[in-house]
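Only one protein chain is missing from this complex, and each of the others stays in its spot.
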Amino acid sequence: MAQREAVIPATTTRRLWTWFHRLASPRYFYELAGRLIPWFGWAAAVLLAAGLYGGLWLAPPDYQQGDAYRIIFIHVPAAWMSLFAYVAMAGAGFIGLVWRIKLAEVVARACAPLGASFTLLALCTGSLWGKPMWGAYWVWDARLTSELVLLFLYLGYIALDAAIEDRRKAARATSVLALVGVVDIPIIHYSVEWWHTLHQGPTVFKLGGPSISLDMLVPLLLMVVAFKLFFFAMMLVRARTEVLEREVNSAWVREVVGEP
Amino acid sequence: MTPKRRRRLIFAVLLVSGIGTAVALGAYAFRQNLFYFYSPTQVAEGDAPRNHVFRVGGLVEKGSVKRDGMTVHFVVTDTEKSVPIVYTGILPDLFREGQGIVAEGRLNRSGEFVATQVLAKHDSTYMPPEVARALKRAHEREAAAARAKLAQEAARAAGAGGR
Partner (left out) sequence: MKSFHEFITMGGFAFYVWTSYAIFAAIFAWNVIQPLVHRRRVRERLARRLRRMQP
């Protein structure tokens, strides 16, 4: 009995490993991503339209902030995705660094411009929200400062990547930078709990459930899912392009590029 | 796992944990500076700087706001201690009694905080105005019921004591 139990997970693990190895093969990844991108992209577009309609038109104004709170529907998804993209980038960089899987290096690099965009968007919308509500475009509290540091981490990553000619060496250097910067992620997340900040605490994920009414929460969650799908779609587009560039000497790329 | 991979893995893990520890220690050492504002309790206990600019944050005490032209006097509290504040200028839209605010300025000789800037700190609750009104009404009813119950119990206790 005990023996059988041990055997089953072993085969599952092996199957997972085979799948993982196949996924890591550039050609398999290129084809799979090519099939996934339209699904992710169009789903993101539909959810984005629904979220915007729900957030800008259907949702009621807030009891304190009136219509100014509607910035939340892009600010919060952008801020969450700025963290998610960084964790994805550093995670892929870690795999690339330890196991030298080329595909992981490609994925890590593809996350950077998207993550930087989300961070910039979160900072700009936060600033435009802060002025009418707090009374200032910018304050140096822990939440805002750590998010600004995240933008500089992304920009540093992109600059370092551009400065090194050799792709493998660039991947190694940028992955180390990404791993060093990981420390900023929990700081951003917990800053509103660890220190007195002007920025308010969490709304959606907290003890006792979300403190936001349902007709506001639904469009917010639609936007969150839309942002995530958008990230995956465009990250895969970027990664596919780089796979082509890196694998230019293999026969399948010649076939792909040769196609009209 | 090959020794090479294990070496790289150890390098990556040490890198992350090393930087993490360094930043955690740094944040602990400078934690005072990481507070965007001091609470009225910290001010009362003398933790806030005496002779230079700092920020104080808390709730605007109900009934404490007195306007005198462009100058506003109000009291900020963290429900334990409070700090009187005087400010001249335009207040943010969200400034009202019971609202969280952060004021920047310094203490004068008489212990009043002379603010040069007042920022509103809004809470993380979002709801339509009708819901907020309904909640407030329900809250008031609940409070009234609780008061009535307390009075009743007090009366009963007094009655029992008298007997």
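By letter and in written order, the chains are A and B; residue numbering begins at 1 in each of them.
Please note the rule applied: a contact is a pair of C-beta atoms (placed from the backbone, for glycine too) under 8 Å apart; a residue touches a chain by one contact, two chains touch by 3 or more.
All figures in this text were calculated on a predicted structure; none of them were measured in a lab.
Q: Could you tell me which of the visible chains the hidden chain touches?
A: A
Q: Can you tell me which of A:G91, A:P132 or A:P202 touches the chain that was removed from the display?
A: Result: among the candidates, A:P132 touches the missing chain.
Q: Among A:A79, A:A92 or A:L121, choose the residue that contacts the chain missing from this document, as touch is defined above.
A: Of the listed residues, the one touching the omitted chain is A:L121.
Q: Have a look at A:A68, A:A142 or A:L222 and name the one touching the chain we're not showing.
A: A:A68
Q: Which parts of chain A face the unshown chain closely enough to count as touching?
A: These residues of chain A touch the chain that is not shown: 56-58, 61, 66-68, 70-71, 74-75, 78, 113-114, 117, 120-121, 124-125, 128-129, 131-132, 230, 234, 237-238, 240-241, 244-245, 248, 253-254, 257-258.
Here is the rule we use: only the chains that are shown with their structure count from here on.
Q: Approximately how many whole Å separate the CA-defined centres of chain A and chain B?
A: Using C-alpha averages as centres, the distance is 32 Å.
Q: In the complex, go through chain B and note every residue touching chain A.
A: Residues 5, 8-9, 12, 15-16, 19-20, 23, 27, 31, 34-39, 57, 91-94, 102, 117-133.
Q: Can you name the residues of chain A that touch chain B in the complex?
A: Going through chain A, the ones touching chain B are 60-65, 69, 72, 94, 97-99, 132-136, 139-142, 176, 179-180, 182-183, 187, 194-198, 200-203, 206, 211-213, 215-216.
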